[in-house]
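With one protein chain removed, the remaining protein chains of the complex are shown where they sit.
Lettered A and B in written order, each chain numbered from 1.
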Amino acid sequence: MINDNRAISLEPFVRAASSVHGTVTHLSTAAEGHIDIQDLSVSYGKRTVVEGVTLRVPRNSVTALIGPSGCGKSSLLYCINRLNDLVPGCSVEGSINFSWMDNKHLAKNSTQLRRQVGMLFQRPNPFPFSIRKNLEFALRQHGIKAQADINSRIESSLREVGLWDEVHDRLDSSAIALSGGQQQRLCLARALVLNPDVLLMDEPCSALDPISTQKIETLILSLAQRRTIILVTHSLSQARRVADQVAVFWKLEGVGKLIECGKARDVFDRPRHELTQTYLQFA
Amino acid sequence: MRRFHVFGFDVRDFVWTFVMYGLTLTAVAMLLWPLLTVFGNGLQVLSWDFLLASPEDAGRSGGIAPILVSTLGIVLVSLTAALPLAFGVAVMLTEGFNPAGWPATILRCSLDILAGIPSVVFGLFGLSLFCRQLELGYSILAGGLTLACMILPTLARSLAFSLESAGVAHRAGGAALGLSKQSVLWHVMVPVALPGICAGVVLALTRALAETAVLLFTSGYSDRMPESVLDSGRSVSVHIYDLSTNVPGGTLNAYGSALALLLLLALLSFTVHALTRWMQRRMTGNTTRSL
């Protein structure tokens, strides 16, 4: 019975795809574009965790999702690369469109979608292999076999996250031996070797010390020049430091809702919703 | 609460503590007694000659070489048959089926029932399916296949458990890179779960080695050196049974075989312990963490 829900959870994406049928934008390097989240609701079994979210995420910027625990920020994030498919009994309604990509194709194939949409988790989760294998594994699985190509991608993504100088002489030692902050940057590099357009981050600094947190935040700012970043965070100061746009979630009558959304400065300086005003007092 | 004090001494507490330690001591004595007897008697006969010679005079003298070979054959057959099945079951339980759906529920229930079936019932089943219906007769193959059915739940559960722990850590990470379920399973979860898988295999091995009732009427009694898996072969445990009940004067050699069996089991569990430690060290890297 719950098995069926998985099938249902695919449906909105397929529907979403057909709704933009014909409006395929070319894979361009143009900065314009946005991710359109329309009326999205997520439920686990009979319990709805987040409902009726409509949100437009501009391309090549940082959008922070903030709000208290349990209001569905992470659930929403997991829908964007359809990682919610892994959760039995999870069903999704509504649609998510990437204005600059072929949504029909993405809807058919979550592998394609997840290659374009990278993700960073709460706890660093490198595979317990060597640093090199962590980085080349996904490339090989995606059909990149030429060693020269692989090596150059590994080097450039390690440089991008500032790890190259720290680990270039021990690429074959275990990734688990790295510190927490290094592991998290390795995970970021692991996502970057696939050259994703969008990066999802689920409280990426919650398990890190302040210095590592600062490094990640600097990275977020530099990555956002060429990539769209959606960041779930519990740290309001972090949101203030890195976000261009902020979306505030709140649990109303047991269900997560989007209560306010706008430019970071506007939301922090002139919150419109009274719950946001109270919440941001602690910022 | 009322207390019984004599000169400030809690008598009731003392009595209860005394009873508890007394019972524990009794239990420890009971558990040690058979172990010490096996060692004491077994050491009198256990030697390389005993392990490398054939039994003579119905086992009263001579050694257990052909019996060890038969045992090895039976255990290998049972592992070869059970491992792929258990792997399939474990993979479907952790990655294939929705854990709340009916196929997973049926699969889990069937494992639970299988794990509870008394070994003598497996013997009946093996006798009528493998020995009679499939005409394998009393043979190492028939005994091994029957044992495979018996160790399947142990094996499948421990495989599923270690795969699941690996999955919790790496399933989402792998999927987020756009990797397919089977490549995450095959290239990440299986290597990560390998120590657990090895431990499960050895656990199943020890169960197979310890089993007697199943083999009494599936693999036969012959104490000659087996020439193929279709030959009848006597396992160490059956040999112990036979010597201690059917052969007057065979007790000492029975103890020798029992000690050999216990040492084999100990060696196996020591190996898996070392293997697990070594693999964990290799995976987690032996350099110290630095910030």
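Here, a residue touches a chain if its C-beta (ideal position, glycine included) is under 8 Å from a C-beta of that chain, and two chains touch if they have at least 3 such contacts.
Operating definition for what follows: contacts and distances are computed from a predicted model.
S.K.: I want to check something: the complex is missing a chain, and I'd like its UniProt protein name from "2Fe-2S iron-sulfur cluster binding domain-containing protein", "Phosphate transport system permease protein", "Sodium:proton antiporter" or "NADH dehydrogenase".
M.R.: "Phosphate transport system permease protein"
S.K.: For the chain that's not shown, point to the residue among B:23, B:52 or B:168 touching it.
M.R.: Candidates B:23, B:52 or B:168; residue touching the omitted chain: B:23.
S.K.: Which of B:68, B:172 or B:240 touches the chain that is not shown?
M.R.: Touching the chain that is not displayed is residue B:240.
S.K.: Tell me where the left-out chain touches chain B, residue by residue.
M.R.: That gives, for chain B, the contact residues 1, 3, 10, 12-13, 16-17, 19-24, 26-28, 30-35, 37-38, 84-89, 91-93, 96, 106-107, 110-125, 127-129, 149, 152, 156, 180-183, 186, 206, 209-213, 216-217, 237-238, 240-241, 244-245, 251, 254-255, 258, 261-262, 265, 269.
By our rule, only the chains that are shown with their structure count from here on.
S.K.: Taking each chain's centre as its mean C-alpha position, how far apart are chain A and chain B in Å?
M.R.: 46
S.K.: State the interface residues of chain B toward chain A in the complex, per the touch definition above.
M.R.: Residues of chain B touching chain A: 98-101, 169-180, 183, 187-188, 191-192, 282-291.
S.K.: Would you pull the chain A residues touching chain B in the complex into a rising list?
M.R.: Its residues touching chain B are 1-3, 6, 81, 83, 85-86, 88-89, 110-115, 118-119, 121, 125, 127-129, 137-138, 141-142, 173-179, 181, 187, 190-191, 194, 200, 209, 211.
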